[in-house]
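Only one structure is covered here, and it is reproduced in the block below.
All protein chains of the complex are present and in place, except for one that has been dropped.
By written order: A and B. Residues from 1 in each chain.
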Amino acid sequence: MTDHVKTNETPTIEAVEICRHFGTDTTRVDVLRTVCLQVEAGEWVAIMGPSGSGKTTLLHALGGLEPVDSGSISISGESLSHSEASRARRRRNDVAFVFQQYNLLGDLTALDNVALPLRMQGLRRRAARGQASSLLDRLGLVDRMHAHPAQLSGGEQQRVAIARALAVEPVVLMADEPTGALDSDSGSLVLDLLRSQHERGQTIVMVTHDHRVASAADRVVTMHDGQLVDEHRMRAVHASDLQHLISLDVGR
Amino acid sequence: MSVWRALLEQRLQGRSRWGVASLLVVAAMATVGVVAGLEVRSGAEARLDRLFVEAGEPSLVVDGGPNAIPRVLEDQSELVEAASTFDATFVSFQRPDGASVGMGLATIDDAASVEVGRPILRSGRWAVAADELVLDAAAALAHGHTEGSVVTLERSGVTIDVTVVGTAIDLSECFYPTCLPLRGYVSSDGMASLAPEGTYSRAIVRLGAGVDEQEATERFRDAEGTSIVRPWSSTRASLLLPGQVFAAFLAGFGVFILVATLLVVASTAAGSVVARRRELGVWKALGATPRDVVIVTVMEQVVIGLAGVLIGWIAGSLLAPWLQIGLSDVLGRPTPHFSLTTLVLSGSAVVFVLVIATLLPARRAGGMNVRTALADAPTDGASAWRSLVSRVPLSPPAQLGLQLALARPGRAFLASLAIAVAIAGGVAGWRLDAAVDEVLAEPGRAGDPYDILVGVPRQMPAAQVEQLLAEIDGIDSWYTEQAVNGQVNGVDADVRVIGDQVGAAALVIAEGRMPRRADEALAGWGLLRNGAVRIGDTVDVDVPDGTFIVTVTGRHGDLDRSGNVIVISPEAYATVADPGRITWRVSAAGSITTPELAGRIEAAFGGAALVQPATQAAGELRPFQTVLAVLVALIALVAAANLAATLLATTQERRREMGVIRSLGFSPRELRRQAAASGLALGAIGMVIGVPGGLIASDLIVESAADEIGLGPDLLTPALLVPALIAVVIGLAAASLVSTASGRSMRRKAPARLLREA
Partner (left out) sequence: MKHFLLALLSRRATYGLELKQQHDDLVGVVAGRVNVGQIYTTLGRMEDKGLVSHVLEASDVGPERKVYELTEDGSKELRLWLEAPPAAPELKSDALTKIVTALELDHPAVHTLIRDHRRQCFEALRALDMTAAEADSSVALDALVQAAALHLQADLRWLDHIEERTARPEQELHHD
């Protein structure tokens, strides 16, 4: 993990006073209340908070999956527009999502799932499949390439989903509880995958309720009741620091 | 756009083979119908028009006296570009089954010299000797005559046997076998031996360019000495009619399939959108715009549909030559013709229908909120419907079935509508069928209430005939009939002189009363329809031999003559003419069969009489009944498909709920009951609309059909209660069967699978 240093460059994501509500009048719920957030290039931000705090909505909004009622969001300096069509374009090229439920398309093989966003960008089938295949290879899934999601374990599916997200080389990777549905071993694999991507410079915004997963990020922000209430920047630590950080006793 | 192609590929890959095949087949079937219909129609017209030119463009056929015709031609010479004249006469042609029909004969010695109205030789050669005949090609086909067969012609008591030496196509009248009279060609020698006292003349005329056909027809008609004038436009229309009707039927079949497709595709598309919501969420997350989603969702169907259109276009174009009713028998089969127009037309129609069917669901898919699409929990809340239904006191399976059926009111309505149409079709079809059977069973309604026709030699006196008949055991009654062409108050009509009490003729009276006196008459609906002749009126009846007056006392039903008929007594006829050729029409008693009685009559007359059992209108009406049955079956099939699709779509949407219920322990029997309840619910709604609808529709159809064919109103009273009851029972049973069967695949899946989100 990089020791984060504030730079003067444009932040990768800049959200200014975004608000969003659902329902009207008596049923109105303010899900996001004047939230401001900046994510720097290459930074890994974890968003935590109790359920109902708005963290998933925040993630969706930052990635252009949902509109906001007021405020502005920019990715790479270009603000997200109100039109769904324009946001869709950003989702095709700049942003990629990974979901708790993987959300792979059951009709397609793992390979074709990963190739799909490339095909949507206009790549010919062979080229798309080639890139998808090398990506899956890099992720260690080459022998599961031709399987359908139904034949893959949860962990494998999530890794295929990550491959799909990485296929378009997104500016930022949005992960919504990526390990939420996985057992600890698969979860570790997925976390390692995210870690290695982060080491390669990938900007990641992640929602999680798992503190262990969150600890891998550069920065942990906490949401409560629609607002960002807390933030911890992780300083760089080494393995050798551990003994000073905890006091563990094997008995006298 | 690449997004569309990528997503379309994915959708088509994932589609079940069965789903693709069924849409393909339906689109192909619809296209076959439309294309074949179009090809049959245009092909027939094209070929006929070519023949017209080959025959020398016979615009007008004029029959008249041998002196009158040349004079008329000269008088109207400014209208005429060219004309050919023939000696013609009218003979009786004995059919293989013994009956005689009228036949027009004309003289042709050298066909090549005929400029206008040239008959086109199909086989053999032209007649040379006096005992040779060239027969109309269609008639030859219909009656099984080929070259070398011998036929008997009779005129004014003179009978000669002639040998068929060739067949020809004649465009001066409609040449389809059901058009009478038949036509034949003999040499001058042949004509001389058949009509020694002379012939009438026939002129076939080519009108000059720019001459109005209607006007020319009238002028020729008004000219003195002409009897019949027939313009090409009306002949052409008659020639093309059977083919056109069939073509319309084919095309109509195609359109019907399309409309049916619309219903089913709309249902399944709507259901699939909700069932696929997670997939739609993924599409959106990957960056598909709402417009992308709409386009791909619609394209999915259109692409498959177009593939079906292509198949159907090829099949339909190949099939069309085999569907040329009438014409192809005589003219031979045309080569298959592939027209870009038909392809474009049917393609557009199919695309149009599919777009309409899927557009609304596609737009819903496009506008679906991503959060909703990806949400874990089911998103439809409780609706007013469901709370209403839950108050009905039914067993849990039945209640659930009811809820599922009504879950999507719009779709439920469509399905019920389809069922209603099917039921209405069934009820109407049954009643129409019953009406036809009624007509067939009681010839009295059709105007010919007899079982056996007895024709005797001219020399035999009437009294002798009746004495012989009286001695035969098994005859219930008889009447005499003589038919003459005439006019009633100026309107062309058949004059039927029916003797031995018209009442004995057992004609069925629809209005008014039976004639009691000699100067009273019955009129057919055709004469009364436009109100020119009313019951109670005194009318002028013109026959070739004179005019007399009768009073119309009632209306009877008459099928064969389109209702343009008047029934008078022999006494009234005798005031102006001598009795002509009389036939005896005999009704068999219930205890004996018609063939048996016919045998007895033949024996009694010692073979001197022509004994012919009645030919029923059955020939024309039976195919109609078959077609009707097929149509009703098709409609029922569509309704079943729609019902299945609707229910399947709804259960797919609610698969989670189904999974929960099954995990709570609903037994397979209870699940079947639930499915049956769904079907019954929709069926019942369909019933409520369909039964009254069917009754009303069939009443309307029977009335208008009876009007068209000359039976007139109030003649048929198709049953009411029985078809309605049967429709209810069958409809409900079928609906619950279909819904139970269609739910099978869902019931077989393990509950765990249903609980897992797709």
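FYI, a residue touches a chain if its C-beta (ideal position, glycine included) is under 8 Å from a C-beta of that chain, and two chains touch if they have at least 3 such contacts.
Computed from a predicted structure; not experimentally measured.
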item: Chains in view touching the one left out; value: A
item: Sole residue of A:V39, A:M174 or A:V220 that reaches the chain not shown, by the stated touch rule; value: A:V220
item: Contacts of chain A with the absent chain, listed as residue ranges; value: 36, 50, 210-212, 214-216, 220, 224, 227-235, 237-239, 241-243, 245-246, 248-252
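In this section, only the chains that are shown with their structure count from here on.
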item: Chain A residues within the chain B interface of the complex; value: 57, 60, 65-66, 84-85, 88-93, 97, 99, 101, 103-108, 112, 116-117, 119-123
item: Residues of chain B defined as touching chain A within the complex; value: 2-3, 5-7, 9-11, 13-14, 278-279, 281-282, 284-292, 370-371, 374, 376, 757-758
